[in-house]
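These notes concern the structure reproduced below.
What you see is the complex with one protein chain gone and the rest in place.
For chain A:
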Amino acid sequence: MSIINLLKIAFRALKRNKLRAFLTMLGIIIGVAAVIAMMAIGEGSKQSIRSSLSGMGSNMITIMPQSNEPGGVRLQGSSIQTLKMEDITAIQKLQSKNINGLSPVVSTSGQAIKGGYNWPTTITGVSPDYLNIRQLKLQDGILFSDTDVKRFAKVCLLGKTVIDNLFPDGSNPIGQIIRFKNIPFQVIGVLEPKGQSNFGQDQDDIILAPYTTVQKRITATTYLQSIYASATSEAASAAATTEISDAVRESHRLTPAEGDDFQVRTQAELINTISSTSSMLTVLLTAIAGISLFIGGIGIMNIMYVSVTERTREIGLRMSIGARGQDVLMQFLIEAILISVTGGVIGVLLGVTSAFLISYFLNWPILIAESSIVISFVVCAVTGVFFGYYPAKKASNLDPIDALRYE
């Protein structure tokens, strides 16, 4: 018996019971749609967590001083004065392909004053690279140049919180002069607001100035509080970390026996931790959806059993006019597969649609992976075969004599 004939027979049989076929399908439709929507939401939230972390500079590497003396009073990193400009030069000399940005960081807190207003904040001395490393953007004005760094120019960039507090009347801060610890700074640029960091810090409460200016005119120091660098990619950050570590050790003239008097940290570790949490969420959601798909499969099996019993006489008739056991088996198996695969197709469409509706109305991030569609579709077909086989086998083993006279 040809496969086309089998398909026609199965299709005609389903057509005779449209509502029942649809209700059976519904279990599969809901299961598949749930799997796809859940995976889309899970993957989407994972993606959005990743991108918000990259917003902090996902390739960012920080080098902080630390004590390598196990004895004596151990000091806080910021009061250790081991990081110097020589370390920056040493890293620059590497000309590493893995590093694409490097900036010293010198910061001090104090009162910023403009006219009648004042605001307690922090001034951070950096090089122009810092904006790229931290993924900060200029909203208005210009960035200070390398020349400004060389000449200890009294220029600065302001964050939104500082502007709101020093210029509450909303006037344009660019070109205006503010004072920080009695040093006048000309505002040459305004930073784009970034909002709170993932840890609740206000990332806009910031004044950026050339690090030379801060060192010479405010803090009167030569050491650096930290060094920020950025790796060319997330993948390169491990290699970059090693290179930086080696360069700084060499510049500090540390013998192999001595421990590091600094520490190098990357954001990649943090990102991995957080995305593994969200992966777990995806697995959980998908498992729940998978259970509903399984129940849909049991629904198919149930209906196919009922259908075989109910159509015993039909099976007897088919056998008496020449259907072999195998033909009957294939008919019922194909009916089950038709139900599950049609349900799968509708489920995929419904799942994709509802994922888009969720993202549209609730503004949840979604990401529909092709793999989730392929997987749920294959699972569907397998479900059809698996749960359809036993009822079909039962039908094919009927004795035509008994089946014909079944009441």
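Definition applied: a residue touches a chain if its C-beta (ideal position, glycine included) is under 8 Å from a C-beta of that chain, and two chains touch if they have at least 3 such contacts; residues count from 1.
Assume contacts and distances are computed from a predicted model.
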When you check the chain that is not on display against UniProt, which of "Hydrogenase maturation factor", "Glycine betaine ABC transport system permease protein", "Putative membrane protein" or "ABC transporter ATP-binding protein" does it turn out to be? "ABC transporter ATP-binding protein"
Contact with the hidden chain (one of A:97, A:151 or A:313): A:313
Could you list which residues of chain A touch the chain missing from the display? 1-2, 5, 8-9, 12, 16, 313-314, 316-327, 400-401, 404
